[in-house]
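One structure below.
Removed from the display is one protein chain of the complex; every other protein chain stays in position.
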Amino acid sequence: MAKNWKSKLHEIIYEADTRAGKLFDVVLLVLILASIALVMLESVDDFAGKHSDFLVTAEWIITILFTLEYFARIISIRKPSQYIFSFYGIIDFLSTIPMYLSFFIVGSQSLIALRALRLMRIFRILKLARYIGESNNIMRALKASRIKIGVFIMFILILCTILGSVMYLIESDKESGFTSIPRSIYWAIVTLTTVGYGDIAPHTPLGQFIASIIMILGYGIIAVPTGIVTAEFATMDKDEIHLNTQSCPSCATEGHHDKAEYCYDCGEILNPEETD
Amino acid sequence: MAKNWKSKLHEIIYEADTRAGKLFDVVLLVLILASIALVMLESVDDFAGKHSDFLVTAEWIITILFTLEYFARIISIRKPSQYIFSFYGIIDFLSTIPMYLSFFIVGSQSLIALRALRLMRIFRILKLARYIGESNNIMRALKASRIKIGVFIMFILILCTILGSVMYLIESDKESGFTSIPRSIYWAIVTLTTVGYGDIAPHTPLGQFIASIIMILGYGIIAVPTGIVTAEFATMDKDEIHLNTQSCPSCATEGHHDKAEYCYDCGEILNPEETD
Amino acid sequence: MAKNWKSKLHEIIYEADTRAGKLFDVVLLVLILASIALVMLESVDDFAGKHSDFLVTAEWIITILFTLEYFARIISIRKPSQYIFSFYGIIDFLSTIPMYLSFFIVGSQSLIALRALRLMRIFRILKLARYIGESNNIMRALKASRIKIGVFIMFILILCTILGSVMYLIESDKESGFTSIPRSIYWAIVTLTTVGYGDIAPHTPLGQFIASIIMILGYGIIAVPTGIVTAEFATMDKDEIHLNTQSCPSCATEGHHDKAEYCYDCGEILNPEETD
Partner (left out) sequence: MAKNWKSKLHEIIYEADTRAGKLFDVVLLVLILASIALVMLESVDDFAGKHSDFLVTAEWIITILFTLEYFARIISIRKPSQYIFSFYGIIDFLSTIPMYLSFFIVGSQSLIALRALRLMRIFRILKLARYIGESNNIMRALKASRIKIGVFIMFILILCTILGSVMYLIESDKESGFTSIPRSIYWAIVTLTTVGYGDIAPHTPLGQFIASIIMILGYGIIAVPTGIVTAEFATMDKDEIHLNTQSCPSCATEGHHDKAEYCYDCGEILNPEETD
């Protein structure tokens, strides 16, 4: 079956059913992880000082490869705007441009804005979520109980607001760190969630008494989200519909059924499956 | 059907079935959140110093609006005492008066008592609970297991009393902070609930050994409340009776069924439902 | 049916089925809580300094009342040794004698040994456990899963031993506080159980990397005891056999059935139930 190079490129980049498509995905995965490692290393002052040459070279290599990927994605899709303005399209764009911008604002390379932009590359890690099987199951359990969890978080926030305000009254004159209500609420959240940094801690007996109540409350009500999600997992419908990695060559919609021949969103004909 | 202005006002203020009633609820919600934000900002010294004029003006606007709401609630109900001495009635009163009181005790505006009263406004946040759907379900699961949870908390307290006293004996001569039994019990609660501030921590090997036992105990018995609540959630009757937001025009009782025509508490005729 | 004063006294002290027996229990409960409060107050240096007269007087009142209770328990039981050498008998004895001992070792009233003895009174709190209904249910669920929980704790200890030793190697030359393997194991327990005091914390990147792994491990495997206990609660047989508070007048065994006429342990005739 004859296919032009655009549809072949589309199949390689957007899908993972063919050998070339799988290889592309693996290479992209490695590239993303490498780019994230670079951003991390750059933030370590000791390392960035000694190996700045290596970092700049590596940044350029990754930037050029990401640029190629970005244009390939735009070329191979029939309606480029569908990709460009999608969530991943914007992430890809923002994580590619920082090095080019450094030409224009060359005098102030250490600008905080540029550093922030370079950090956008971290969000490429979200693309890994696509490769995680079973995540659908967890997502479905979370989605099914999202209202209950939202209500629970609202309840926690109301509780922390009241408890934080009460603690502010009790401990405000001391050196305990309860200097304002927002800070006291922050402390109440730190305590209720059993994190307990210790940077703010009650010093008066009454404050410690109320803190004890908050802790036991937190220790007790952690059972509530657990109970909600567990019940959801137990009753969750176990059979899943198998979706493949095909993506519409026209509008980039994903999640097509194995036997789908047309895009369920725009009616375009999908790339026919290859047989290995 | 003819309705006088009092019953119309009642329907707007106490119910949320009509468009006007919904609007009133949204406006009140915004007001409550704004008043809480004000109390918080006031407690931040940096902000309160710079913007004291803004804070006083905003306080007065909110106080006047709350005053109007308070009187509207009293006028529109047939038996005002039912509202005035209800839980929310008292909260509304206490969160409205502080600014008026500042006239009478004008020489000592920074009085701690007045600040405490102004803080009462924080409790208006409890009104938000009304807007939280699904909270009934969580409340029912908690209520069904309240005896088991009470027993569990009693057990935790007995355990912490004994462990705290033992640690007081072991660590009392050191600089660890175990200066009295109540403080040691506070530490035991901090440790058992896995909060772990670190302001008090054992320094002797024996103390660290016993602390390790407490931690593993706390890590293990967190399973007990979770098990209780999860079992309750799993067996909980899932079908709920739909209750609407109507409230009796005479005695302000809430929780009427959709088709109720008379108040189940005092027999008064309820406002007939509007059809949108 | 004629009863001598001894069996009447036995019924009052050891049982809670009659009005007098219930009253005795309530008075004893209050006394125990008061004696525990006294021990706590004594340990607070500020309070003990100012109110030493009050403390000594209150101690003597409680000591005399406990002494009367102790002798009444011995007199009213047919085989006193059964009570004297029981767990509660020993606790009662040890929590009664400290004030008498202070006559003999009068020159060194601040002896640490005496203070420790006075602390024994804290253990009287265990008697409260008798008054806690529903605790049987929780105990049964814990007992049913005690082997699984024991295995789990053993697993945690093995894990902490290995991880603590590894961290000792990595961080031992630094100022992080990993000065010996037992201390490193203590740190591993503090971290795995998500307590996190912060008195010992890794400073090297490698140490922080391994610490991160331990934390995620601890965060993940907390699910194991919860899963065990929850499953036990769910499958637990809900019907309980009602046991009353009768206690054998001869050997003090408890847990007799409602209709029991003879002690299941020694065959003695039990006090017949009164009808109110």
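Letters A, B and C name the chains as they come in the text, with residue numbers starting at 1 for each one.
In this text, a contact is a pair of C-beta atoms (placed from the backbone, for glycine too) under 8 Å apart; a residue touches a chain by one contact, two chains touch by 3 or more.
On a predicted model such as this, the values are computed, not experimentally measured, just so you know.
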{"item": "Omitted chain's touching partners, listed by label", "value": "A, B, C"}
{"item": "Option touching the unshown chain, where A:77, A:166 or A:190 are the choices", "value": "A:190"}
{"item": "Sole contact to the chain not displayed, among A:12, A:39 or A:158", "value": "A:39"}
{"item": "Options A:99, A:149 or A:216, residue touching the unrepresented chain", "value": "A:149"}
{"item": "In subunit A, positions touching the absent partner", "value": "36, 39-40, 43-45, 115-116, 119, 122-123, 125-126, 128-129, 132-135, 137-138, 141-142, 149, 152-153, 156-157, 182-183, 185-186, 189-190, 192-199, 218, 222, 225-230, 232-234"}
{"item": "Residues of subunit B in contact with the chain not shown", "value": "194-198, 226, 230"}
{"item": "Contacts of subunit C with the absent chain, listed as residue ranges", "value": "147-148, 151-152, 154-155, 158, 161-162, 165, 168-169, 179-182, 185, 191, 194-198, 201, 205, 208-209, 211-212, 215-216, 218-220, 222-224, 226-228, 230-231, 234"}
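Here is the rule we use: only the chains that are shown with their structure count from here on.
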{"item": "Chain contact graph, described as a line, ring, star, complete graph or other shape", "value": "complete"}
{"item": "Distance from the mean Cα position of subunit C to that of subunit B, given in whole angstrom", "value": "34"}
{"item": "Subunit B: positions in contact with at least two other chains", "value": "152, 182, 185, 194-198, 218, 222, 226-228, 230, 234"}
